[in-house]
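Removed: one protein chain of the complex. Kept in place: all other protein chains.
Chain naming follows the written order as A and B, and within any one chain the residues start at number 1.
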Amino acid sequence: MSILDRLRGGRTAHDVDPLLVELQAALTPERVKMDSAQRSLLGKDASMFEGGVSGPICYPTSTDEVVAIAKIAERHGRAIVPRGAGTGLAGGAIPLGAPVVVAMTKMNAILEIDEENGIAWVEPGVINLDLTRHLTPRGFHYAPDPSSQQVCTIGGNVANNSGGPHCLAYGVTNPHIAALEVVTATGEVLLLGGLDAEPDGYDLRGVFVGSEGTLGITTKIAVRLTKNRPGVRTLLLSFATIRDAANTVSAVIAAGIVPAAMEVMDQKITRAVEHYVHAGYPIDAGAVLLAEVDGAEAGVDIDADRIRELGIANNATEVRLAADETERALLWKGRKTAFGAIAQIAPDYYLHDTVVPRSKLADVLDQIYEIADRHDVLVMNVLHAGDGNLHPLLIFDGREDGVMERIQAAGEEIITASLAAGGVLSGEHGIGVEKQPFMDQLFTSDDLDHQNRLRRAFDPTCRANPGKVLPMGHSCADIQQLRSVPTGVWG
Amino acid sequence: MTATLLSTDPVLAAFAEEVGESGPIAIVGGRTRWENGGALVDGTRTIAAPSGIVEYIAEEMIVKVRAGTSVAELHASLAERGQVTALPERGGTVGGAVAVGQNGVLRPMRGETRSAVLQVRYVSAEGKIVTGGGPTVKNVSGFDIPRLMTGSLGTLGCIAEVILRTNPMPAQTRWFASNDADPFAVHRSLLAPGPILFDGSTTTVMVFGHAPAVTEDVMMLRTLGTFTECEPPPDATGHRWSLSPRDLQTLDVAAVGAFVAEIGVGIVHASNPQPPTPLAPDVRVIHDRMKAEFDPPGRLNPGRVVGLR
Partner (left out) sequence: MDLHLDADDLNACVQCGLCLPHCPTFRVTGDEAMSPRGRIHLMREVQDHDAPLTDEVMESFETCVQCRGCEPACPSGVPYGHLMEQTRETLADAGALTPLWQRLAFKPLASPTLLQTGSSALAIAQRLHLVPKRLGISTELPIRRRPLEASGTDVYFFTGCVMDAWQRDVHRSGIRVVEAAGFGVTPTNELAPCCGALQAHAGLAEDTRSLAKKMMANLEPGRPILVDSAGCGAAMKDYGHLLGTPEALAFSERVFDIQEWLAGHMDRLPVAEPLDLRVAIQDPCHLRHVQRVHDATRTVLRPYVRELVELDDEGLCCGAGGAYSVLQPDLAGQIRDRKVASIERSTPDIVASANPGCSMHLAGAGVPTVHPMELVDRALGRADTAP
């Protein structure tokens, strides 16, 4: 054996696996992968969860191929797990029990723009920001803008009912989806929803959005087009305390203004960001509020002025109105580079996601600081304050001994504090495997039983992304069982 | 505040008791859409849902209200704080509006009914109180039971209480009518128009927002036709057609009869009924399974079938 042969492990032979043979025959050999590199890659997503075990990975290019994959997987008793760009933070795309992973990245065409019906038909692999870029010249955009919009796919957005900074006024993904073509785990193609005003029947489209791949795989999506707003005003308000910032947010909503976005950053993250990108953020402020209003050019100043007044009434130390598009972009750059800024401090972070009533934001934030202190964890807060959506960033170096245990303990207490304040487990990341163990803190056993019934109606054989969302004992598939992988599938 | 604690609300517990664990049962609201989904099986026990506003937090833009409350009463309370919900005001109850799931003509301004239901609490076929969704505007914690219940005509559970998202009412709303404007051009030209109603000759349009924005819209309207300010139009009546926005451009007037069309939305209020279009067989299978899962004995609103149109 030559040096080269020894260095190279050689191609792992899997061509005897009948599942693989059938999948390759249905697609093409190049678009079904089973090598150890690919399987190790697709065993992960952007979350911190380890333990994913992928079976064969398929790259379909059509609905028919997805149907074929589902039927072959069914014959072999294997589950199917869809995957978009793999940017999920709750582990929703992590394959459990060596399922067939269905990577939707090659189904990425914008099929039709139908201005008269106010929709566009797209394939699930289309990148969120690519869609908006494509629509912009026609005077439209796609409204939900998750922070990962430059990479996340519309299919992934549908699975997670994704939000984003501008969902305060425009709503999260669900109301922006008119219709879906989906393939169930048994290979049926369903058209859910429709382009008509009030599609008949149960709102199966509505329940499919946000179901994290547990009801089937989306193969075609009619997204609603939103007209671009000619008038935009962006304000940066500085406060001595984060409580003043939170109070301002409540006051704005109480005043009947629904801004396009209201984002709050605490002092630590503000300093980190300013140090990193020099966006002109005040480093001595206790917190900053980035507020944006949009609409007709003629009306936006009224709301912007009112926000300014309410900020001052709530002790704002400075109110800056972006003078032009350049300054506006700079202010948003500060918000959007928060992760880059924290990377300068430590290599790892755990981005948390809970929602609390707006009026409880300040109290819960105090508790979060206290929890982090007690567990000796560095925490910074950047939040979609308008929605009450908290995103505490726990910052650490994973190589430090015992740090993961502290992070996990702090994370659990943050969840408990958020629920105690009348909040919910997740605002936009979803449950996945991350928050599965906490579902019974929010829901009763009967509640969870009914969620499982909804799921079973779509997937009676429990093969669509099993082991997610519902906690053990309520899920129709037991994770322990899933993790016992059939013999012969290991690479 | 845990789910368990909330479920012990004595009013809801009494309602659950009333629903019981067996025997055909239907919840009656304002009977404004009683014929939807077909006739109720004879001998079905009918009861009313509990009523009353439980909690209204204007700063949170949410209201928790029992299903038997009339939409009019709810909206009157919200109006004191300058807010409103997406539910249509047609003389019915909150629970009825959610169970039917239709939208009012003000949908372009107020949003969709099914997006307004943040949390739903219902009594199951087994007589248990079940909660779906949550009290916050943003929430992706688990399966979307509120959307499943909205428009389910009470066939999956007896809706007892909901948390609705409220919206601020705009500073100004003004209605204009024209006999020479192209309603589709109005829809294309305005940035965010309110309802645009067209009956074959007259275009009636609402513009809303801050005064300067409304003025701008009115100036735009004047370039599209001879618009004069008018009173809000009366409630649209008749049979309800659900079409796509584009379908309205080729509306078969002979088929619909006298009509008022919601331009940009696709709803047509017509003197003739819309011919039924059965659900696709595969979708019907999911419906039947859903019904079987949530109501194994088939006791909830028997006779009523969702998706028959």
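Some points to look at:
By definition in this document, a contact is a pair of C-beta atoms (placed from the backbone, for glycine too) under 8 Å apart; a residue touches a chain by one contact, two chains touch by 3 or more.
As the structure is a prediction and not an experimental result, all values here were calculated from the model.
With respect to the full assembly, the chain omitted from this view is in touch with A. Touching the missing chain, out of A:Leu27, A:Val67 or A:Ala85, is residue A:Ala85.
Contact with the chain not shown here comes from a single listed residue; of A:Lys106, A:Arg306 or A:Arg320, that residue is A:Lys106.
Of the residues in chain A, those that touch the hidden partner chain are 3-4, 7-12, 33, 35-38, 40-42, 44-46, 59, 85-87, 103, 105-106, 108, 125, 127, 129-130, 133, 148, 150-151, 337, 339-340, 343-344, 347-349, 398-399.
Here is the rule we go by: only the chains that are shown with their structure count from here on.
Separating the CA-averaged centres of chain A and chain B is a span of 28 Å. Chain A meets chain B in the complex at residues 114, 116-118, 160-161, 163, 167, 171-172, 174-175, 188-192, 194-204, 206-207, 209-211, 227, 229-230, 250-251, 253-254, 256-258, 295-299, 302-303, 355-359, 384, 387-389, 419-420, 422-431, 435, 439, 441-444, 446-448, 450-451, 453-458, 460, 469-470.
Chain B meets chain A in the complex at residues 1-4, 7, 57-61, 82-83, 101-103, 111-112, 114-115, 124, 128-132, 134-145, 147-148, 150-152, 156, 167-169, 171, 191-192, 209-213, 215-217, 240, 242-247, 249, 262, 264-267, 277, 279-280, 282-283, 285-287, 289-290, 292-294, 306-309.
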